[in-house]
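Got a structure for you, written out below as structure tokens; questions coming shortly.
All protein chains of the complex are present and in place, except for one that has been dropped.
Coming up: chain A.
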């Protein structure tokens, strides 16, 4: 390590302040600080500091995503080969064939997402003279994980460009954005290339090449008025078609566990969002008892809503994004609850957009500052009231 350190110091020389390539220092620093936590010491204020930094926080989220990602790779292959087996094209397939098929699809998506996104991040860091922020480490992995498996790479690249430029940098960069950048990318793709983002041909790898396909998502079939053809346990484990990494509630919950244990993700948001979704589901389930006939979507059991579609993935990994979420404790409860509640509502009322959670979170991203505003307003009111009661006390004393 000592040798690498010395090499790095040598490489960094022309980038030092006052030297020829000073402008490009953020790019070199990003690579340096990736290898080594710098030797910066405290100058003002507290002389000692906590071991945590933004890199650590973001990498923890990446770690939490890994189980769902690996499952997603396997499931992509599994869905693909199962179709082939059903169609009689092949006899059987192995675990490694499945994971290999998925990896061949997904790894290029991840590479493109990181290359394009980090390229823009580095450019902005150099252009605006600040260090490269770590936020994109998470965003860059999230984006391929929430896309359909056969999503063309150039569309993915364009979605990334849109998300980083319009979703983030236009607002002032990391920490200032209103919308979750990964969801911004998905929303862009969803409205720009609808044929690649919805329907029943896109959720299983190379589905269009197979005849007699049944590759639609559960939400898709429910919206079409059919019953779901998978068991609840299949849905929970994730042996179902869907976006790359959203299918397995089990592995998403594993990630959630890591986020909650490390306090990186807010358990308040995760819990309240699931409660919100369950409440909305229960309300729909109760329609028949009120004399209203529902449809397949409203009658779908409330617990089923929690484990199908992108709900769990969205709640655990996107709703908890601290920048676009509510920032106050009370605000987080309200924010999370409404995300769950609205996601199921959109999903049921508007079958044209079966992925309600994306719109639910984006909508609440927009309202998060408003929620915080009212929470903080109550604190301000309390403070003003205290002044009032203090002045009346003085008056009575006089």
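Of note:
By our rule, a contact is a pair of C-beta atoms (placed from the backbone, for glycine too) under 8 Å apart; a residue touches a chain by one contact, two chains touch by 3 or more; residues count from 1.
Please note the rule applied: contacts and distances are computed from a predicted model.
Within the choices "Two-component system, chemotaxis family, response regulator CheY", "Amidohydrolase", "RNA polymerase subunit sigma-24" or "Na(+)-translocating NADH-quinone reductase subunit A", the name that UniProt assigns to the complex's undisplayed chain is "Na(+)-translocating NADH-quinone reductase subunit A". Of the listed positions A:21, A:34 or A:127, the one in contact with the omitted chain in the full complex is A:34. For chain A, the residues in touch with the chain missing from this view are 1, 4-5, 33-57, 59-60, 63, 131, 133-135, 173-176, 261-264, 266, 322-323, 325, 327-329, 332, 372, 376, 379-380, 382-384, 386-387, 390.
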